[in-house]
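Every protein chain except one is present and positioned as in the full complex.
We call the chains A and B, going by the order they appear; numbering starts again at 1 in every chain.
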Amino acid sequence: MTKTNPGRFFEDYRVGQVIRHAVPRSVAEGERALYHALYPARHALYSSDEFAAASGLDGSPIDDLIAFHVVFGKTVPDVSLNAVANLGYAEGRWLRPVWPGDTLRAESEVIGLKQNSSGVSGVVYVRTRGLNQMDEPVLEYVRWVMVRKRDAAAPAPETVLPDLAGAVDAASLIVPEGLSFADYDFDLAGEPHRLDDYRIGEKIDHVDGVTIEEAEHMLATRLWQNTAKVHFDATNRADGKRLIYGGHVISMARALSFNGLANAQMVVALNAGAHANPCFAGETVRAWSEVLDKAPTDAPGVGAIRLRLVATKGSSGDFALKGEDGRYAPEVLLDLDYWALMPV
Amino acid sequence: MTKTNPGRFFEDYRVGQVIRHAVPRSVAEGERALYHALYPARHALYSSDEFAAASGLDGSPIDDLIAFHVVFGKTVPDVSLNAVANLGYAEGRWLRPVWPGDTLRAESEVIGLKQNSSGVSGVVYVRTRGLNQMDEPVLEYVRWVMVRKRDAAAPAPETVLPDLAGAVDAASLIVPEGLSFADYDFDLAGEPHRLDDYRIGEKIDHVDGVTIEEAEHMLATRLWQNTAKVHFDATNRADGKRLIYGGHVISMARALSFNGLANAQMVVALNAGAHANPCFAGETVRAWSEVLDKAPTDAPGVGAIRLRLVATKGSSGDFALKGEDGRYAPEVLLDLDYWALMPV
Partner (left out) sequence: MTKTNPGRFFEDYRVGQVIRHAVPRSVAEGERALYHALYPARHALYSSDEFAAASGLDGSPIDDLIAFHVVFGKTVPDVSLNAVANLGYAEGRWLRPVWPGDTLRAESEVIGLKQNSSGVSGVVYVRTRGLNQMDEPVLEYVRWVMVRKRDAAAPAPETVLPDLAGAVDAASLIVPEGLSFADYDFDLAGEPHRLDDYRIGEKIDHVDGVTIEEAEHMLATRLWQNTAKVHFDATNRADGKRLIYGGHVISMARALSFNGLANAQMVVALNAGAHANPCFAGETVRAWSEVLDKAPTDAPGVGAIRLRLVATKGSSGDFALKGEDGRYAPEVLLDLDYWALMPV
């Protein structure tokens, strides 16, 4: 019997199955510092314990996307080792801040299955939850991936398609306990724009670009204990390129969006997301955003802004997204739909 | 109205103007570890809490140059986003150690302005102070940069040139409270040489060289939240090279200077500095030092040494600096004049 993990194939999943993912991970100041080294992250709430304290928190939490990447990484050996493609995200919510010293683990429930007409693969839908050391949920999201079958002759499972919301309802966003932007310092945060200054439909060119290096995306992807070999092994492709973890592009784009969205402090929901085209080292990543919606919250001075965040290896100033055929333009890397908290 | 930061142009500065820079930053063990990964830093006081405690401190402070880079990085969006060149430094002093867990912010006062004869740019002088979470100053320095005008037709401001000291007077150096080298362990520090062993005019070849990679200087520059796009965006230059943040060269040279100056433990003043030539990935950085001055301090066993630190992409053994025309030799990257504390 082989001792190594062959990964699960499409026929290994059953609707209702709960997978407890391996290797819990403690996160602390080291992960925070590395996040600042890997991405041009400047949102003040995650940069300064003092700014976070002035916003009613006990200190600066671990970046929301660190929590996402760590939880996502845990699922890879069980969900996407034999995946052909990461197809989408839905119903993602951050439920509780992660603090330095917390230990995260993850569980996923299979909530949908659909064999492809080709018969050689199928789509698996999982709802993943990240939990801290008190077994409190910190994060949940649905993701669906196309997974190869081990045996094309294996019978197709009954098709079950989950009923997924097009976006997280603003009323169900979780604002961290105690958060208040009543005494928000716009100077220290870096920009004067409050929620009222943004209008739905407004597009923002984030201007700056970062050229990606192999060493950097591998450092990041390993840090999240994401083991998918395509990210690390140059012998996997004829051209010797390593496919960059899609989450690296998410974090890069989110960090770049500081320039124009410095006050979109906390990510609280992931409505949808598509890794439109693969990203490779040597490409220069830029980003633009579109304001999709706005909503109030019950917390003092805190509103919610729904944003489309687009990463591109082309220009960020022409706001290119899809062609007339409805397909993503070839330079678009990421199309992410999320809610963030911002001072009203 | 654009939401992104266009940076200030020459005509946006006024003498006496105080700029409160954005995005305070907490620094801790993670930044310390990354500093050791990015630079061959070995000065014992910043490597070992025990060594620092034996020197009368509460533990190992955050490296002086981390404090400098963080404070400098804060100023970039307000001072040097439209800068053509970083021209000089003066009157820099470290005023108080930064401890793990401290949060730094920065303020700058415009202390001088001089439009260039070309009329398209001018020189801006700022005195920058770094402050900790108790609003105690930890660092101050003057820097002057050449900044583009938005509109060449804008009228020239009255020329104000600050009266800057050629070097920080030894009597005004600040020795951290409690510091004592009375029981200094030269074995643990790595070299036997005390202040008395160095003579003014002595030159030291630091021998070792480090070849620079794009990934490394970008990790470093992001870590200090320095957002100048020339450091990250390969599309900014026809040759696809990224200009390396001058502070990366400062830290590299200072770390290399351990070999021969292992006991120059703490940097306490920055007298002057010139980034003589740009540095690019693939170049191998070496360093040499010249002893410029020596002075006593009031702290037990603690003296001060004034050093010229030169980084070069050529040989460090021929001590090349300037040609007969008074211009820096093409291989010289950095010419830095600083005071450090050393056991007498």
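One rule holds in what follows: a residue touches a chain if its C-beta (ideal position, glycine included) is under 8 Å from a C-beta of that chain, and two chains touch if they have at least 3 such contacts.
A quick note: this is a predicted structure, and the numbers were derived from the prediction, not measured.
Engineer: Among A:Ile204, A:Met218 or A:Ala304, exactly one should touch the missing chain; which is it?
Structural biologist: A:Met218
Engineer: So which of B:Ala189, B:Ala234, B:Val310 or B:Leu341 would be touching the chain we can't see?
Structural biologist: B:Ala189
Engineer: May I ask which residue of B:Ser26, B:Ser60, B:Thr103 or B:Thr312 touches the chain that does not appear here?
Structural biologist: B:Ser60
Engineer: On subunit A, what residues meet the omitted chain?
Structural biologist: 2-5, 20, 22-26, 28-31, 33-34, 77, 101, 103, 105, 133, 213-216, 218-220, 222-223, 225, 227, 229, 232-235, 242
Engineer: Spell out the interface residues on subunit B facing the chain that's missing from view.
Structural biologist: These residues of subunit B touch the chain that is not shown: 28-34, 36-40, 42, 44, 47-51, 60, 187-191, 193, 197-198, 204-211, 213-216, 219, 259-262, 282, 284.
The working rule: only the chains that are shown with their structure count from here on.
Engineer: Cα centroid separation between subunit A and subunit B, in whole Å?
Structural biologist: From the centre of subunit A to the centre of subunit B is 36 Å.
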